[in-house]
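Every protein chain except one is present and positioned as in the full complex.
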Amino acid sequence: MVKVGIVGGTGYTGVELLRLLAAHPEVELVLITSRSEAGLPVAELFPNLRGHVDLTFSVPDPAALAACDVVFFATPNGVAMQSVPELLAAGVKVIDLAADFRLKDEAEWAQWYDQPHACPHLLSEAVYGLPEVNRAAISEARLIANPGCYPTAVQLGLLPLLKAGLVDAERLIADCKSAVSGAGRKANVGTLLCEASESFKAYGVPGHRHLPEIRQGLNAVVEADVGLTFVPHLTPMLRGIHATLYATLLSSSDTTDADLQALYEQHYASEPFVDVLPAGSHPETRSVKGANTCRIAIHRPQGGDTVVILAVIDNLVKGAAGQAVQNMNILCGLPETVGLEGIALVP
Amino acid sequence: MVKVGIVGGTGYTGVELLRLLAAHPEVELVLITSRSEAGLPVAELFPNLRGHVDLTFSVPDPAALAACDVVFFATPNGVAMQSVPELLAAGVKVIDLAADFRLKDEAEWAQWYDQPHACPHLLSEAVYGLPEVNRAAISEARLIANPGCYPTAVQLGLLPLLKAGLVDAERLIADCKSAVSGAGRKANVGTLLCEASESFKAYGVPGHRHLPEIRQGLNAVVEADVGLTFVPHLTPMLRGIHATLYATLLSSSDTTDADLQALYEQHYASEPFVDVLPAGSHPETRSVKGANTCRIAIHRPQGGDTVVILAVIDNLVKGAAGQAVQNMNILCGLPETVGLEGIALVP
Amino acid sequence: MVKVGIVGGTGYTGVELLRLLAAHPEVELVLITSRSEAGLPVAELFPNLRGHVDLTFSVPDPAALAACDVVFFATPNGVAMQSVPELLAAGVKVIDLAADFRLKDEAEWAQWYDQPHACPHLLSEAVYGLPEVNRAAISEARLIANPGCYPTAVQLGLLPLLKAGLVDAERLIADCKSAVSGAGRKANVGTLLCEASESFKAYGVPGHRHLPEIRQGLNAVVEADVGLTFVPHLTPMLRGIHATLYATLLSSSDTTDADLQALYEQHYASEPFVDVLPAGSHPETRSVKGANTCRIAIHRPQGGDTVVILAVIDNLVKGAAGQAVQNMNILCGLPETVGLEGIALVP
Partner (left out) sequence: MVKVGIVGGTGYTGVELLRLLAAHPEVELVLITSRSEAGLPVAELFPNLRGHVDLTFSVPDPAALAACDVVFFATPNGVAMQSVPELLAAGVKVIDLAADFRLKDEAEWAQWYDQPHACPHLLSEAVYGLPEVNRAAISEARLIANPGCYPTAVQLGLLPLLKAGLVDAERLIADCKSAVSGAGRKANVGTLLCEASESFKAYGVPGHRHLPEIRQGLNAVVEADVGLTFVPHLTPMLRGIHATLYATLLSSSDTTDADLQALYEQHYASEPFVDVLPAGSHPETRSVKGANTCRIAIHRPQGGDTVVILAVIDNLVKGAAGQAVQNMNILCGLPETVGLEGIALVP
């Protein structure tokens, strides 16, 4: 049994992590910390966990955390980096669901997250936990930077095209739609039901923190600086991300629709959590609600040179807690899918 | 392994049954029938099942059904009763998720369901599948009438009070609110998103088919005819039933709030799927979304003689498919909770 | 033209008041105050008002308010009572949308609102602004206590029955369902979309501030202390209240269904904003979305002695801002319906 601790965990990625870990057959949930809720039984804050999680939120205790095999950070950005060096030194493996270790470039991190990094020497060691790209490195890592929700959907959607060198990497568009849970569980007027329901809007068009993260991942594939326009939107629903991705086929390429479909099917043939839909499909976000799956469809409207990729994930599962558990499975030598076989809830 | 067949199964109770059975470790899903969708892979109709259910809808074939250990009917009312006698004769156990065998009185059935019953001799044999009431009988039954969603919530909420003889059984009120999935997956203007979203209404106030079913269950407990006013309402959400139940304490009784709380806690102490909340609680339907749990709270506002019971279930799980699987577990001698440990999805 | 000022107005009753007053042909909107948003153009906070409201939020200025004909308070409870005496002294008419002047009993007010009242001498003078009950008094008032949303729906639903003396006033039940906007526009975890959407729950069952307000109104009609159980519920939608009201016909009464229908139709025959639906109807909250109408239906299930009244309003219109404008029209001698003829938005 893997002894697991969670730091933070009063937010939506936290409760989702608890849902998955409480049902995970190889995990012993040892402790969960929260300064603000210390003393409160977890199941009182999240009644869905009554009968499944007996823990009480506790004040973070370095010794108790150091006794864990794996510690997940489900904290706001900038928190994990304060404690990670000490935990690594104690031999604990760390999976950070926040953004502290996602960017390799210290200056870029500091710019987008508005603070200096507390342990920049770990940025290069941290492994970006997208298993479909970094599985081998994850299996040997001490520190995993769990990807952001948008970056997961966008990278899984674009990587096969870019790897194959079929499209113009300087003109990529990612028009992404996220459910409201992506904004977290904090008191905030903008995500009140009466503000966010029955409405749809773009946000962060001038610049969003997931932009450098996506660019870093795509750059690594094309070995050059991609040109990416990323526009996130807020959608009136609880869970789900839909990425609509646009790329232009290089005029030199002589690509058929069947080639594109085959490219994706082959690329993801052995991936347990990426599902390439039949040609002509339109994935719905609800088809992955609560599941760790990314479903993808490939289109080329009217046979032109614009390729349209549709990719959906549950932002809290494959976009956060589920991917974190997948990373834990890999680095602990467990079967990658254990504890992650849950089927999406429809309706 | 229990060999299971499903008749019907293109509706919401069907897809939920498939979700639960596909993950059930003791079940082999053998076949699923649908006249209208024969030939269509199940996972094409319900993409959430891709990778989990490989079956294709088939035309009902008596021989194939007769080879199953258990057959579930997830059909409209009036369908199961056409085939059940033959299946029972073949030694198959049957669990009907529709209403064909819920009422004991043939005339009452015919009146509320607008047709004569096709096999009235089975009405007395059929066991009403509310495990918290009929567990022993279920374990020996050939034919289970799986309860309706409202009746499950209302009976679980009222039974302890009635059994204890504390309230006036002639003045019971059940003000119930259901999610829209209770209306099924048929093309129907009234349940379009644009009709049912952002609105709330009562329906069937003059009389609803679940009224005689609830009355029958309550009558059995008090051994008299209860007086029940049942008002169902349509709530703009996917899943969930909230029953708000009102009863009047008998003036002869000298009951304290603590007595009521203790009564419920003791009554359900050994029930795996009924959760009595701490005094003062208000259960949310989302706390059981996707789970087979009924959560109950007991109130007595301002210390008066009106008791208010709040009971929530997921109408598709404890109110339909989950309870059906619970019944299957009992009658097949499996642990009652196997395949039903899923935790509610929040948010 | 009536010169109007608004104190507060950054909440949902505020923006609704602005929507109605901006389109009101007899109103000149002179100022709107908000300490927290002073300096911000109103249309920046509420973009739906762009092109319709040119005002900027200002710090409250007693002199400027004193120059108005009518001042609306759309402030939290306990704010209006600090300023009202001064405004009345200046000859301004005041309509308070909060609860400061709704209860006649000072001790009861202090108990339910957890503070002493700042000007208890005005409690008896203030007129409870339910035009269907107090129209004459409103027309001559200086100070209007605009009713709460639940109290409006419950009183309009029950008054005809109680006035006619047909039901047992000691056993009334009001099972009420409110949209989330009733909780206001403040940063609060409980009303985040991800907490309140796709869920349904009761709240405040032990006691809610609208209980004494409703009781006071009903007591006045029956000239005795009514027995009322009031259970509010939170419904996942933006606007609307649905009151399901239960009362028991007195055994002495020899009442037919037609009598009940006629009673309501006659009682409200000349009311411009109360619509008694045909027998057998089930009003939807969306049928009054954005409109100042209360729609009511009367049922007597299975001909028993329980009467079920269904009443719907838009909590922000007839339950708040619309009723406040209706009160303004009455006390300013304008036609009662002017500025309130808007038709509900469906879908």
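By letter and in written order, the chains are A, B and C; residue numbering begins at 1 in each of them.
As a working rule, contacts are C-beta pairs under 8 Å (C-beta built on N, C-alpha and C of every residue); 3 or more make two chains touch, one makes a residue touch a chain.
These numbers were taken from a predicted model, which means no experiment stands behind them.
Participant: Looking at the full complex, which residue from A:I6, A:C149, A:L162 or A:L310 touches the chain that isn't shown here?
Facilitator: Of the candidates A:I6, A:C149, A:L162 or A:L310, A:L310 is in touch with the missing chain.
Participant: Spell out the interface residues on chain A facing the chain that's missing from view.
Facilitator: The missing chain touches chain A at positions 171, 173, 175, 177, 179, 194-195, 197-203, 205-207, 227, 229-231, 233, 235-240, 242, 244, 246, 248, 280, 282-286, 289, 299, 301-302, 304, 306, 308, 310, 312, 347.
Participant: For chain C, enumerate the residues touching the unshown chain of the complex.
Facilitator: 12, 15, 19, 22-23, 46-52, 181, 198, 238-239, 275, 277, 283-284, 286-291, 293, 295, 341-347
Participant: What residues on chain B make contact with the chain left out of this view?
Facilitator: 12, 180-181, 185-189, 191-198, 236-238
Just so we're on the same page, only the chains that are shown with their structure count from here on.
Participant: Could you give the separation in Å between the centres of chain A and chain B, each centre being the mean of its C-alpha atoms?
Facilitator: 37
Participant: Any chance you could list the residues of chain B touching two or more other chains?
Facilitator: Residues 198, 238-239, 283-284, 286, 289, 347 of chain B touch two or more partner chains.
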